[in-house]
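Only one structure is covered here, and it is reproduced in the block below.
Just one protein chain is left out here, and the rest sit where they should.
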Amino acid sequence: MSQSGPQVADSPATGTPSRASSPTPPDPTAPSGFARVRGLIGGGGPAVALVVLIAFFSIATPNFFSVSNASSLLSQLSILLVISIGLTFVILLGSLDLSVEGVMASSSLVFVLLAANDRNDLSLGFVALIAGVLTGSLFGLLNGVLHVYLKVPSFMVTLGTGAIGVGLATVLFGGRAPRLMDDGLRGLGFGNVGIFPKLALIAILVLIVALLVQKFTRVGRYGYAIGGDEPVVRLSGVNVERYKVLSFVLAGTGSGIAGVMAAMQLGVGDVSIGAGFQFTAITAVVLGGTALVGGIGGVGKTLVGAAIITVLANGLILLGVNPYVQISVQGLVIVVAVVATGWSLRKRVRAIK
Amino acid sequence: MTTQTPTRPRAAVASGITVKDRVIAVFPLLVLIVLVLLVLTQQPNFLSIASVRGLLESMAPILLLAIGQTFVILTGGIDLSFAVVSSLSTVLLALWLPDMGVGALILVPILACLTGVLTGTVVAFAQIPSFIVSLGAMGLWTGVALTLSSASTIRISAGYDVIGWVTDMRIGGLPVSALIAILLAIIISVAIRVLSRGRALHTMGLAENALLMSGNPTRAYRILAFALCGLFSGLAGVVLASSQYSGGPSLGDTLMLPAIAAVVIGGNAITGGVGGPLKTLVGALIIVVLRVGLNAIGIDPAYEQIIYGAVIIGAVVLTIDRSRLGIVK
């Protein structure tokens, strides 16, 4: 009988086989450490671009290549990286999460209002931190359930839940930003260890956990498979719904951690604490080489993408370029990256909404 | 040698309209009436001229944005850049009105229309989902608006007369901006009915492949939908600039959610093919009455965002046509 819809007919990943007849790719020796890293971050274009950018700004501006700027670069990279890592799991499915800013706002306020603060008498310490992160996980769960079980496109669901997140934060906010008074909690993310910003240490920890999840768990592995060819995975008896929802939970958790990190950094909980991150994070993921059609990419690649964006932003400011131009450039980058990956799949008769 | 079993043809159902369709068609109107009645119990003078005037004034830009979005949603796509385009339009008006006068009033909506043409062309020719392309466009035009305005609000002093009438003029005590928007909704509805290709955008949403394989220029239809969305976003920009006496790089951004909410709660299916500007008009009325109503029963405006979010998800859940979705991403 006929296929249920045109989407099924052109599974994006099923291209023409690339190598004509090489039964086994040459793989006699264990890969070297360098090769492993290349495999992880994808090698090729984005990594080269990052190196070129760093070299360019080091020459073009006197202040770029310095310990203090490296430290501030790492600090700027940290929060973006954590968000982008979470987002990667959802984009690997071919879905999208547009609730980042709302979730960050809510989790930052939940965190600050449960920790010692200047608004109420609560001082729950680590419980506050965990509650802040879990706020993000819960939003992720809500996103996943609404998207997967009610079959609403993910961008639509997350547009709605993002608004709910902003609304919830606005209600908690109550007109004035509550300040985080727990110095112990704040100290977890504020300041440096040596030249290393503490936020960067948190981000590295998140990165390692995410890499392990991606490589060694079902949610990580099935994400690639579902993004590549969902009907086949379903036919294999995999509970596709469960793993899709879990991917959204991972993304929500990422935004939750990011909200808490931002609150530690700024010392307040704020409705607009995530402003601008949504867009930059999607750009970072796409720029790193994770395709919006799903199935291709990974957390390691996102590290490179987020680093490129951060270096570019920092370097251009040092060069005196109008920072707003960067938002336009990011918009173009998203479209160009998607056009480039999708160009060869075009057909005369194809319905794309 | 073989005997084909005679099969009885499936009894055709009496009509294509299901009970669900009927409920969805009437439901928004019922919601609107119930809302108005509820607000009346709190504010007996809610339907006075002054109150209705205020209501319609706040509705005008939302309705214009929502009508524009309706064209795209009918085709089964979405334009996430539409509110940002209206913001950019206010900036351009503020910059150009002093020198160009009426020329700016004509040029800005045309440019807004061209932003839609650009988005639509990329979607149609590169065959990329519209929410991604328009997300990119949203970033692009945000950056442009911020750069041109240096990220600040620009007051319109010289040349305000050219757009001032949009806010000041009244017909029968009602604001001309809202009346024009409502008139446009009615004109488009009539056009959909009387033109031989009037339902082309609906058919795009229902059966794009069949439309193309019948020799219809589907790419052109798609670009048209985005172009109209851009044009109406530009008109919304004119209304906003007029009512705020200024242009600002994020002046229209906050209208994105209410406008999308208006489209979907009016009963336009996000999967495309079902709906029209009159449904959107009902949706826009629901949104503004809801806003006044919440105020009337003493709910903090802080909850507004939560309600928009819930309304969008709820309306989409109710109206989405799951039978026509393959894999949902």
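We call the chains A and B, going by the order they appear; numbering starts again at 1 in every chain.
Everything below uses one rule, namely that a residue touches a chain if its C-beta (ideal position, glycine included) is under 8 Å from a C-beta of that chain, and two chains touch if they have at least 3 such contacts.
Throughout what follows, contacts and distances are computed from a predicted model.
Name of the non-displayed chain as stated in its UniProt record, restricted to "Xanthine dehydrogenase family protein subunit M", "Sugar ABC transporter ATP-binding protein", "RNA polymerase sigma-70 factor (Sigma-E family)" or "Chemotaxis protein CheA": "Sugar ABC transporter ATP-binding protein". Within the full complex, the chain left out of the display is in contact with A, B. From the set A:Pro62, A:Gly175 or A:Gly237, the residue in touch with the chain omitted from the display is A:Gly237, counting the whole complex. Touch with the chain that is not drawn comes from one residue among A:Pro46, A:Gly165, A:Pro178 or A:Gly227, which is A:Gly227. Shown as candidates are B:Ala94, B:Leu206, B:Leu228 or B:Ile312; the residue that touches the absent chain is B:Leu206. For subunit B, the residues touching the chain absent from view are 1-2, 4-10, 12-17, 194-199, 202-203, 206-207, 209-217, 273-274, 324.
Where subunit A meets the omitted chain, the residues involved are 1-3, 5-6, 13-15, 17-21, 23-25, 27, 215-218, 221, 224-225, 227-229, 232-233, 235-238, 295-296, 347-349.
Everything below uses one rule, namely that only the chains that are shown with their structure count from here on.
Each chain gets one centre point, the mean of its Cα atoms, and the points for subunit A and subunit B are 30 Å apart.
Subunit B makes touch with subunit A in their complex at residues 75-78, 80, 122-123, 125-133, 135-144, 146-147, 151, 208-209, 212-213, 257, 260, 270, 272, 300, 302-310, 312-313, 316-317, 320, 322, 324-329. Considering their complex, residues 4-8, 93-96, 102, 146-147, 150-157, 159-168, 170-171, 173-174, 230-231, 279, 282-283, 292, 294, 322, 324-335, 338-339, 342-343, 345-347, 349-353 of subunit A touch subunit B.
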